[in-house]
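Mind having a look at this structure? Questions to follow.
What follows is part of the complex, with its chains left where they were.
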Amino acid sequence: MTTSYTLSFSCHDQPGIIAQVSGAIFEHGGNIRGVNQFQDPQSGLFFMRVEFVTTCARLVLEAAFAHLARQLSMNWQLRAREERQRVLLLVSKFDHCLADLLYRTRLGELDMEICGVVSNHHKSVLNAPELDAIPFYYLPVTPATKAAQETEIIRLINELAIDLVVLARYMQILSSNFTAALSGRCINIHHSFLPSFKGAKPYHQAHAYGVKMIGATAHYVTTDLDEGPIIYQDVEAVSHADTPDDLVRKGRNIEQRVLARAVLWHLAQRVLMNGNKTVVFWS
Amino acid sequence: MTTSYTLSFSCHDQPGIIAQVSGAIFEHGGNIRGVNQFQDPQSGLFFMRVEFVTTCARLVLEAAFAHLARQLSMNWQLRAREERQRVLLLVSKFDHCLADLLYRTRLGELDMEICGVVSNHHKSVLNAPELDAIPFYYLPVTPATKAAQETEIIRLINELAIDLVVLARYMQILSSNFTAALSGRCINIHHSFLPSFKGAKPYHQAHAYGVKMIGATAHYVTTDLDEGPIIYQDVEAVSHADTPDDLVRKGRNIEQRVLARAVLWHLAQRVLMNGNKTVVFWS
């Protein structure tokens, strides 16, 4: 039976990588359907994403790539097309990004298994038809209970075998334990065009600064607040006539589509980490 | 003879401003062709721009508005349509913004009198056909001669009765004496999307940060470097594959069109200062 696979990896740049990888694929009956690659002269890293089809058994493929990975010191990931990543969504009280992700998943636009929604607010605060069919975890938090609440989230992540955590306007600052454990698999949407306006109330900061465009940024979470490799950003024009509430209103849309696109690309293995930056093979 | 005028002003918000201003225009035979206004609840300021036509003598009009301005404590400007503002362009060695401004002026797109071009580089470094017809002032500068060179520029500004100074990629940092003297009439183009990447080499900063969009910002110059009320900004998408040189290349276009638009609006009295921000009546 023919299966579609996507192999994505990074390794130290050296001659012959493409030859070896395509060779390994061909030797296992693979027909390459798509290739993207990039070499960063600064970091000296090589990045590649290959879509291929083959009838070769999964275990044999994995063994072959594992062998190659050791030779090239690769950081790699192999997934079959029909595998759906297991995702946990975190949200506070603004539900526009959550509702948007759930909607797109229902439509089939985002191909993921939403294993649960975690919120520090009660479910009654949120609103999306799809929520009823998804396990909901109400985990309120106070400064005193922060560590315990994070421990519970990590427990859920492990218990549910979560591949990806999406902070869909989850407004709690995460500890470095939490972020370190989720390196490369936790995406946040920050409601500003980073690196402008980090931290709280970015729309109010933007309004006070007098910028003529606002934006939103989806990035991988790291230990530093609102830093972390940027995956995607978008902007929209604003004017002197826009109040902070107008910026919040306009910003909701930008946040939704920026986060959705970042999640779409991550699920498709189109985003690779390159130090504090990302390589995005979006077509 | 009918003359078109544009009156632009700001004052403390209070009832009846529009009544008084339109009343004054009507009393002097004016027919209003365009109105824009804005009230800022935060600063408590009122802003207005009125285009009108009248056969009333200029001096009579000015006396009428001067009277009103005293009553309302206005900060105001009245110009006839055919008046061309006198402009001084400053440039260092990258001439893409200079060439663009000269080109648009030749086409009639920018309606201004370019009284001179000042550069700290020799004219042979620059390249635009229109330069030959414009007085060129080669004012080289070193850390030791900085104050003297600025004094010479200020002297030129006064001697040439300059209305507007445009820093078209003029890379010297200006002293606070200089900037204070030119408050509200000196426009700079900074090659980043402010407030991100102030200072030197913003494209290299952007590249190192891993942003997915770069931009340029036109703003009024103040004593703080790369701060000052933003007039206009625009962005363009970039990718991991763009080198710093690619960002510089893409950025040139953004800088050109952002600076040109800011100058166009300023000449048309469409930009009013509102503290650290601007009100832009662009349509």
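The letters A and B name the chains in turn, as written, and every chain counts its residues from 1.
Going forward, a residue touches a chain if its C-beta (ideal position, glycine included) is under 8 Å from a C-beta of that chain, and two chains touch if they have at least 3 such contacts.
In this text, all values refer to a predicted model and were calculated from it rather than measured experimentally.
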{"item": "Oligomeric copy total, full assembly; chains in place: 2", "value": "4"}
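Just so it is clear, only the chains that are shown with their structure count from here on.
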{"item": "Interchain centroid distance [CA atoms averaged], subunit A/subunit B, Å", "value": "41"}
{"item": "Of all residues in subunit A, those that touch subunit B in their complex", "value": "38, 40, 193-197, 209-213, 215, 229-235, 239-241, 274, 276-280"}
